[in-house]
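Quick one: the structure is below, questions incoming.
With one protein chain withheld, the remaining protein chains of the complex are depicted in position.
What follows is chain A.
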Amino acid sequence: MTVETQQLPFDKQYVSQFSEKRNEPKWMTDLRVNALEQADALPMPKPDKTKIDKWNFSRFKHEAQGQTISSLEELPQKIQSFLDIEKKDQNLVIQRNHTVAYSSLSQDLKDKGVVFTDIFTALSEHSELVQKYYMTDGVMVDENRLTALHAALMNGGVFVYVPKNVVIEEPIQSIFWQEDDEAALYNHILVVAEEGSSVTYVENYISDNEAEETVANIVTEVIAKGNAKVSFGAVDNFAKGTTTYVNRRGVAERDAQIQWALGQMNDGNTVSENVTYLMGDGAHANAKTVTVGRGEQKQNFTAKIVHYGKDTDGYILQHGVMKESASSIFNGIGKIENGASKSNAEQESRVLMLSDKARGDANPILLIEEDDVTAGHAASVGRVDPVQLYYLMSRGIPQHEAERLVIHGFLAPVVNQLPIEAVKNQLRDVIERKVY
């Protein structure tokens, strides 16, 4: 179904049929229908200093099937390159358009009660568990029109559940491959780590739509219970035709840790929000994001950590490289609520400009309502330092290569944190492609 105006023609009937076709539990059908009813009345999100009213959020195809595969060798090389395909016991979900093409979880993790499956299977097999956390503590349905539309039209995603005290050593991985150039992705990632558990999750978004327009409206919710540890890595690489609204939200309870390493490498217009709520005492969040903007691309990134618990620690790092006529806004927000004493909010935003036409703004914001805290921020927008280039070149390294080293070094904080070698290399390749 393709639509032509900002007014979406998805009605209550369409949404409930979509839900019923998938045998979703009634709570989900209701949630979708309610969300749709609210959507029109809700305002669009208002990212600071970026006008999104002309962006395409309405022209897309809502349903597209993809072929399943029986072995990873059937995947094209460009998808294989994200994987360690030799590896036995893959913990891997590959979503091709809106079809689960491949899904695998090691027997060991199944035996321990770990759930790692596509969101629709989770809705039928773990309905109560999903219901408990689905848009209840992280992102709310009625935050704005796009979160409501996400809830109404959700058409993909995964569910990760790690039982109490289960520590998963190997990373688990999702690949969301939009093979159909017009297919929209309303993807929902829900990660729940019970008390004392630990998990590393990595995801990749890939599409090739240069001319065809579509939409990605993604909600990710990470719930880290007491003392749990979640490390979340992502490489977003939607092509130029995709307009992206992505919300990645974390909720950390007492002594829990959430670490984000986000390579935001979309080629289309993007609004990205990454927010972590430090609810419990001693909770910790580390949010690192890197991006490269090129062409006429407009992007708006918000990284925000909100401190509610005492003695909580939040660290934000945003590094961006802007070339050609790309323009990006980086908002870093550290918010310490009243009562969150002994907390620490640190942030660093740096933008490297590679052309005169590029634009980059770094806006560090600290909102502090408690006296007994520490906080700091550093922000800079500038060019590659000529003295650094001189130093590298004085050892014989040509200027082009010297610039390359400085740029890769600048984006290294996220690259190095990605736990899967293949994904790390992919991000390096994407950076290489986008910068040169």
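Following the convention adopted for this analysis, contacts are C-beta pairs under 8 Å (C-beta built on N, C-alpha and C of every residue); 3 or more make two chains touch, one makes a residue touch a chain; residues count from 1.
We adopt the following convention: contacts and distances are computed from a predicted model.
Missing chain, UniProt protein name, picked from "Phosphoenolpyruvate carboxylase", "Glycerol-3-phosphate dehydrogenase", "Iron ABC transporter ATP-binding protein" or "Probable tRNA sulfurtransferase": "Iron ABC transporter ATP-binding protein".
Across A:Glu74, A:Glu210 or A:Asp385, the residue that sits in touch with the chain not pictured is A:Asp385. Taking the whole complex into account, chain A touches the unshown chain at residues 385-388, 390-399, 401-402, 405-406, 408-413, 416.
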